[in-house]
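In what follows, a single structure is set out as structure tokens and then discussed.
The complex appears here minus one protein chain, its other protein chains still in place.
Residue numbering begins at 1 within each chain, and the chains themselves are lettered A, B, C, D and E in the order written.
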């Protein structure tokens, strides 16, 4: 009946496929080259940031040492938002230009973004207990971060629920973009809501001398988070490329060790 | 375009009329959920009136979630959806017509029932009016967003729960503005901004959701 | 009989495993609903802890309502249900196996998640324990009653809302005992009577519901 | 230098549980993610290599006939 | 299987009413071991309704069904265990592969055919190259084949009741199925089936029941 399927998949017709697969095929080695620099930067910046944060920055006058959570909390919160925007951006690019690589990028970013959102929630909760006396309050920032986490989960769950990768990509892209419209709306809802979170963050910047070392530490950690995100996303996108393009010649050569990358 | 809009809407309404009990049951669901709250929360009157608008909104939202997944389901199962994709008319218009019919059947009755529930929860007439008005402006947005979720999860098993995961985060701002309006009024603040925001959400949803939903349907059928 | 029970249960679990996201999304739904309440109701901690167990129960109930209607739906649509009716084994056993699998997939995760929600609502460890225990004993009853509703409304459009109407009144006593247990504890009263009643409900449901559901399925197929 | 001793460092001015709870969970999650991603990449390659090998075996078997 | 010439299933003065319409009345039939019965009739003449009555899924308006000589309702367990019914709908789960589907059907029916017999049946019906694919991605005819594979694996049932088994099948699959039906008859089983396609089945004894004659 259809025993020809095995042999048929091996030889994609040359003319179209060359254009079609061009981007993943050329991007794969490029991603490989960027990988090690990103890892090195991530590790170096983390070490520098942790050193600054724990050994140079002094104890806070009002919060004591509990404020040192800031060195992961804020970078994680920032990254969770930046990654979402990047994801939505890649999805939009994919929908408009119909490039498979951009969909792969966005599915590679989603788990890391969700991870950052979770870390922001977790560290925020652990920070809230000593400062506000509660692990959780329904403040706009926290709520919006929680919603962001759910948006990530929704995107990943939807993609996991669809078997056909092409369909999964495009369906996921739609929800990611619709969600991105939602993020600023949530953000501006701060005005109409209890502003517990905002007040606390302002009090931290009262003493300028402390803020400078603290700020350095925070920025170093933020850069480390960037580097880490880039490194992991590149690694994941390479894995996704192999999974998705497994019937193409370049992946087959790669996997059997006939080319180096 | 107007023609197809009207006739698709008429078709969906007729289909629902054939199953009149549906409309009753949506109302029943809304009433029951809101009546369950006093049961679960306890009967203190001040506390009840305090949470009333929140409960009404949550109930409206759940009533939508519970039913919106069926919006395209039967059309998909029996092949009508294929015919819609092949129609000469823009798919977004057909989707909009279906959403309108859906809202007339599920959203509007909730708005009409709302005063009854407000009574159960001891709201003043002013507060009742505000609560109903927020529902009137907000529930079409719920339906529109729900339609996007429904078309994204079409044909996927576990659609019910997946739709909730996809759509509830999008509902959150509506819930905040909608339920917040009564509180703001009670606190003596203006409610214009709440209504302005709900209205803006509705307009954006009206422009974006039918297109997004149509795109999702095409993807689902590929 | 044990053989068919186990293999039908294995079949349903495998089917759910093929769509792992289902399990996650039920959890997500539970979390979202419980997170929505504070949004609608407002963020004061004392008030939150007061309504916590009520909200958890209402959410468990809605999560059940939302998904139980699908219990027999796909089996009906693809003709498997006919085969079940024609089986040599008693239909009630097959139904019980399906309900058990369903509870493992939707009820148990809710019980496991409950402590997290209790945390969100500022419950003390004792109260958390009691709330989880009531859910553990109560949620199988929810599933069993839901199955009866699902088989009664099988093949009717708008089953979702209709099921709610049929089953919610039956759920009310469970909700009262279940959500009441934490309040009773807080008021310094004993909670044994609450647990005894929940346990009794479970036993009765276990004896009656599979038979009732099987009878309803035979009627639905005629 | 902020810290008198190692135990002082771990004590973190009384906030040890919160601070280290945050850092430890973050570290574990990141480490797990790196491990999972590496594993995913490795498995993807192994799977393709296996497919190719199976196919070549098939071809060899088919050639004589 | 009894192998005797006594009747397997027997129907007397059966009539069937759907809505306000009487589909057929005064219908008698007797089917013994090794017999093939083709139920013919125009669309809507009541073929599906008759088949569902024969296997106890619906109740006749009047008349009696007897199983191996006894009133069918009184020997319900024996009746059920002696039949295999395949309806319009396939009872195939989208998320299962063909083999898992067959296993699930066997489990539900309460029979314990070993896995390799089931596998054998799938290969025989031409799904050998599609064993790892979930049924969702199968074509119309391939799904029908999954359902029909149950017949190839069946050794327990005395009576097969098949509602349009040949729909969506290509000629190769039709040939496989009609051979399987002939083999069942040769083993002493009996078959009641409907079809609108002319298909040749090798049977020693055959009857045709045209429902248009009873309306």
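Just so it is clear, a contact is a pair of C-beta atoms (placed from the backbone, for glycine too) under 8 Å apart; a residue touches a chain by one contact, two chains touch by 3 or more.
Quick caveat, the model's predicted, so the values are computed rather than measured.
Enquirer: Of E:29, E:83 or E:138, which sits in contact with the chain we cannot see?
Expert: Of all options in E:29, E:83 or E:138, contact with the hidden chain holds for E:138.
Enquirer: Hey, which of E:18, E:76 or E:205 is the one touching the hidden chain?
Expert: E:18
Enquirer: Taking the entire complex into account, which one of E:168, E:182 or E:201 touches the absent chain?
Expert: Of the candidates E:168, E:182 or E:201, E:168 is in touch with the missing chain.
Enquirer: In the whole complex, what residues of chain E lie against the chain that is missing from view?
Expert: 18-19, 41-44, 47-48, 88, 126, 130, 133, 137-142, 145, 164, 167-174, 196-197
Enquirer: Contacts of chain B with the missing chain: which residues?
Expert: Here the touching residues of chain B are 3-4, 7-8, 10-11, 14-15, 18-19, 74, 77-80, 82-89, 94, 221-222.
One rule holds in what follows: only the chains that are shown with their structure count from here on.
Enquirer: Just by CA atoms, which chain is the most central one?
Expert: C
Enquirer: What are the two chains with the top count of C-beta contact pairs?
Expert: B-C
Enquirer: For chain B and chain C, what's the span in angstrom between their mean Cα positions?
Expert: 25
Enquirer: Roughly how far is chain A from chain D, going centre to centre by Cα mean, in whole Å?
Expert: Chain centroid spacing, chain A to chain D, equals 16 Å.
Enquirer: Could you list which residues of chain C touch at least two other chains?
Expert: Residues 18-19, 21, 25, 28, 32, 39, 42, 74, 77.
Enquirer: Specify, in ascending order, the residues of chain A that touch 2 or more different other chains.
Expert: Expected reply: 143, 150, 153-154, 157, 161.
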